[in-house]
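Here you go, one structure.
One protein chain omitted, others in place.
Here is chain A:
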Amino acid sequence: MKMTENKQWEPKIVAFCCNWCSYGGADTAGMGRFQQPASLRIIRVMCSGRIDPLHVFNAFLEGADAVLVTGCHLGDCHYVNGNYKTQVRYDFMEDMIKELGLEPERLHLSWISASEGEKFANFVREVTEQVRKLGPSPLKPEGVN
């Protein structure tokens, strides 16, 4: 199948999901058939604490229009407090993306439990809408799909 037929630009959003909560939330959204734009590409990690700023910035450099950092609600981390570390790293990333000249709406943090399928779907819808308005990421390399 040819992937590059003259298609209109559609946002591509990379989401890092922790195995226990937010990946489960995405599953629950599926089980509940909560329809959402086909913009999301999920990368599963065991804990949101495994999400390295390196991964996030790489995603932007490769062409992501937005990146979502997600994990369990604070207090619910399967690894005690991994998400608190995520929070600290996220704050740093927030500052960094401004330095890189990106709109803050392109980076999001959300705590989503395995039962919050609807919340997950709404989140994807909202971010996709925001990004549609912003247009392609200014960091997107030429010719990237």
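In this text, a residue touches a chain if its C-beta (ideal position, glycine included) is under 8 Å from a C-beta of that chain, and two chains touch if they have at least 3 such contacts; residues count from 1.
The definition used in the following text is that contacts and distances are computed from a predicted model.
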Select, from "Pyridoxal 5'-phosphate synthase subunit PdxT", "Xanthine dehydrogenase family protein molybdopterin-binding subunit", "Carbon starvation protein CstA" or "CoB--CoM heterodisulfide reductase iron-sulfur subunit A", the UniProt-recorded name of the complex's unshown chain.
"CoB--CoM heterodisulfide reductase iron-sulfur subunit A"
Which residues does chain A use to touch the chain missing from this display?
1, 3-4, 10, 12, 14, 19-21, 23-24, 26-27, 29-31, 33-36, 38, 40-47, 49-55, 58-59, 62-64, 75-82, 85, 89, 113-116, 121, 141, 143-145
